[in-house]
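Below: one structure in structure tokens.
A protein chain is absent from this complex, but the other protein chains hold their places.
Moving on, here comes chain A:
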Amino acid sequence: MGCTVFFSNCEKIKQIKKGFELTRNMQISTLLYGESNIGKKTLVKSMYNNATWIDGSDFVKLKNALLENNEIVVYNFDIHRNYAAEEFNNKKIIALTDETTVPDYIDSLFGFIYKMPPLRDRPEDLEFFIEKYIKEANENLAKKDILAIDKEKIDLSNNIKSLKIYIYKKIAFNNLEKSEIQDILYDYFQKNLQGNNDYVKFLNLFEYPLIMAGLEKYGSQLKLSQILGINRNTLRKKVNENGIN
């Protein structure tokens, strides 16, 4: 079985890891909770890869596993179910849940309860994951792009998962040939053309990124109007139409 490596520079996560290590050989039940895709499973896998792993959403299977095993990791642990305190005593149970709050009665089952912070609260980890997924995406998409990522624009709504999607898209769409952009638009129009005023409706697909990129690159509407070869008033009108501030 492969060895899972867990990385974090976040002080809170280092402390969670230390807590797990100190109680490695103890029969204590531990709950690790926090948003989805923040590395809970990877952290526990790096220490308990050989334990029995049970999907907690299958309640019957979980109940049987609690009876039969003294060391289990329960992922998708459902905190809204009823559990008997005896089921959690004198056993090594590590329960993982994506819930962000824990009710009192669940609190009384576990010796330790850790809350893992989301990625947006771990700036010290963000750099690492950006580099990791740029490298991974370049390898998987057979590219060699060195991207300058604007951290303000990264989508962290779904933590590591949305960061990964953001970077893969960036790499995939970086340095596209004109024909590739046309192919993408072609597929999009094939799928979405259906109204009676679609020319105006879809014009902003072209105008919005053109004006945004131009304004960012040249700094003023006057300069951009010269670059684009259109009247300044026309550009101002298009800026307003496209809702650009």
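One rule holds in what follows: a residue touches a chain if its C-beta (ideal position, glycine included) is under 8 Å from a C-beta of that chain, and two chains touch if they have at least 3 such contacts; residues count from 1.
As a convention for this text, contacts and distances are computed from a predicted model.
Participant: Among "Biotin-dependent carboxyltransferase", "Fe-S oxidoreductase", "PAS domain-containing protein" or "3-oxoacyl-[acyl-carrier-protein] synthase 2", find the name that the UniProt record gives to the complex chain excluded from display.
Facilitator: "PAS domain-containing protein"
Participant: Of the residues listed, A:57, A:89 or A:140, which one is in contact with the missing chain?
Facilitator: A:89
Participant: Quick one: say which of A:113, A:130, A:147 or A:172 touches the chain that got left out.
Facilitator: Residue touching the chain left out of view: A:113.
Participant: Which chain A residues touch the hidden chain?
Facilitator: Residues of chain A in contact with the hidden chain: 12, 15-16, 18-19, 22-23, 26-29, 88-91, 108, 110-114.
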